[in-house]
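Below: one structure, written as structure tokens.
Only one protein chain is missing; all other protein chains are in place.
Right, subunit A next:
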Amino acid sequence: MKLSLLSLALATTALATNASAADLRMSWWGGDSRHLATQEALKVCGEKHGHTISPEFTGWSGHFEKLTTQIAGGTEADIMQVNWPWLSIYSANGDGLADLKELSGIIDLSNWDEAQIEAGSMAGKLNGLPVSTTGRLFVFNKTTWEKAGLELPKTWEDLIAAGPVFQEKLGEDYYPFEAAALDASLIMTLYGTQKTGKPLIDPATNEIAWTKEELTEAIEFYQKLVDNHVIIPWKQVAAAGNVPLQENPNWAAGKIAGTYQWDSTYFKISDPLQEGQELVYTDLLSQDGEKTPGIYRKASMVFSISKNSANKEAAAQIVNCLLNEPEGVSALGSTRGVPASTTARQQLIDAGDIEPMQIEAQDRVINAKGPGIHPMMEHPDVRSALQDNLELFAYGEIDAATAADEMIYAIEEALEDVRS
């Protein structure tokens, strides 16, 4: 009789577990290593919590459009990897995505500090948990710089002085740095931020913080880099077919010896380098009289739960497993950068799963100073306002003052659109 009761109890427990088992979907973008690791992590976490999770993954290109269309149609996955600036598009008032604070009984939020929770919140509602923090850093090909007989630069003046040396000692096709399209516009904003001590768009007021003259000077700085053989002219970059840095044979050969990239992209840009070349991070280049080092830092991505999910609690269990629990953390590794969750970060450091170079880069990002970044800086209309007009300037179609005028006009229009 006792045995029968025990069997009944076990059967009931099993049924109860099955009843709470959920079929979930999770979507993300990334490269092969991230795809493999995430699928493995979903398998491990799914088995642990008794849920089945269907993976939906793509490359970066087109993911924004896909996710937006899904959210518009209410067919998005239960768990989503969301780029931080997209939060303001999907959930300007905090209601577009699930509020993870309501699931704090399942997700251990104590692993994130207040600033990180704030970064993932819209109108006071936690719409996304930061997976990692990222920032733009300078990285140089030390081998090429040594070949040119130069120390790695510490200031913009050092970098500018290196241009002619590269040209003379190594050849016309050697450049100490690169910047076109998005990278060029970010270099321009970095220079202006250092000079003014203000971000281009002020997160506190939602207004453009620079004067036209300040923006003009930052635009002219781009030309200074071109004129001194520091970066390849825009037209020449386009001639190569606008290939990404990691696919550029001149980068692989060390002929382009510096760049300004997200710290999380170290392996992406170091893998293609030909043997015997060493990549080194440096502090942000500085200028005389600068008011801030101007670090461009943000939550690289967040995990969100759909407001339409029928199984928010189950989805929260999986999010917690991926970000905080040893099984999920171990399976994901550092494929999304150095984790923002303190428990996960410590676990990976202890296990030696994070390369020393990744930790060094992350420390540089975390420790550097700079004003807050407005999410609108990554809005497609703002990016296009900066890039399109900088391109016109780079091609000599308009002067710096006109480019500044056009940028301000287009950015204000974009800000106005969002306000209305």
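Keep in mind that, in the parts below, a contact is a pair of C-beta atoms (placed from the backbone, for glycine too) under 8 Å apart; a residue touches a chain by one contact, two chains touch by 3 or more; residues count from 1.
Everything that follows uses one rule, which is that contacts and distances are computed from a predicted model.
Trainee: Given the options "NADH-quinone oxidoreductase subunit G", "Cytochrome bc1 complex Rieske iron-sulfur subunit", "Phosphate transport system permease protein PstA" or "Carbohydrate ABC transporter membrane protein 1, CUT1 family", say which is the protein name UniProt records for the missing chain.
Mentor: In UniProt, the chain excluded from the picture bears the name "Carbohydrate ABC transporter membrane protein 1, CUT1 family".
Trainee: Considering the complete complex, identify which of A:242, A:346 or A:367 is in touch with the unshown chain.
Mentor: Missing-chain contact among the listed residues: A:242.
Trainee: Touch as defined at the start, partner being the missing chain; which of A:381, A:399 or A:412 qualifies?
Mentor: From the options A:381, A:399 or A:412, the contact with the absent chain belongs to A:381.
Trainee: Of A:96, A:176, A:339 or A:370, which one is in contact with the hidden chain?
Mentor: Candidates A:96, A:176, A:339 or A:370; residue touching the omitted chain: A:96.
Trainee: On subunit A, where is the contact patch with the chain that was removed from view?
Mentor: These residues touch the chain not displayed: 64-65, 68-69, 71-72, 89-90, 96, 234-243, 249, 380-381, 384, 388, 391-392, 395, 397.
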